[in-house]
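Working notes, beginning with the structure itself.
Removed: one protein chain of the complex. Kept in place: all other protein chains.
Right after this comes chain A.
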Amino acid sequence: MTSTLKGITLKGSAELVAEFFSFGINSILSPLTPKLKDYLTNVVSQLKDWLFECTVQKLVLVITCLETNEVLERWQFDIECDKSAKESSAPREKSIKTIHDEIRSIIRQVTATVSFLPLLETPCSFDLLVYTDKDLVVPDMWEESGPQIIDQSEEVRLRSFTTSIHKVNSMVAYKRSEAV
């Protein structure tokens, strides 16, 4: 770990970003049952591979109403990968500490945002969508999906952070409540 203090490699960056997602999703949806946790770790480990390959563009968490199948919330994390990191394995000049600080502030923002979003009054389900490069081979168990955009939504942009290899912009869109 001492070496990573000086800078960050592609592998470290991928792990860090994946960890961020797992924390972020946990703070959006909580508390999770063991079954959901398994599902999440499954997705995140696959995501880590894609982050390492720099083939992932977006991670989207959608919350849909079970009854009407309407998308109520849509958390979108845009990922910009610096593909040049794949060629040169030299670590980047950014300390893990500053990255951690950036991530921490976003997680704080996420938890704060959850409190002012419209209440989810009906039973809901969630789904994780991963936008990948077009040429990626779809692994077993994964399927192609639609973007699941919310019709008539309000959007809130959150802070972004960068590991200097992966840059993540966060944003949440939610269904405008009809009462307003």
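Things worth noting here:
Here, contacts are C-beta pairs under 8 Å (C-beta built on N, C-alpha and C of every residue); 3 or more make two chains touch, one makes a residue touch a chain; residues count from 1.
FYI, contacts and distances are computed from a predicted model.
Only one chain is not pictured, and the protein name UniProt records for it, out of "Eukaryotic translation initiation factor 3 subunit F", "RING-type E3 ubiquitin transferase", "CDC20/Fizzy WD40 domain-containing protein" or "Cytoplasmic tRNA 2-thiolation protein 1", is "CDC20/Fizzy WD40 domain-containing protein". Not every partner is drawn; the one left out touches chain A at residues 28-31, 33, 35-36, 39, 42-43, 46, 57-58, 60, 64, 66-68, 114-115, 119-121, 123-134, 136, 138, 141-147, 149, 179.
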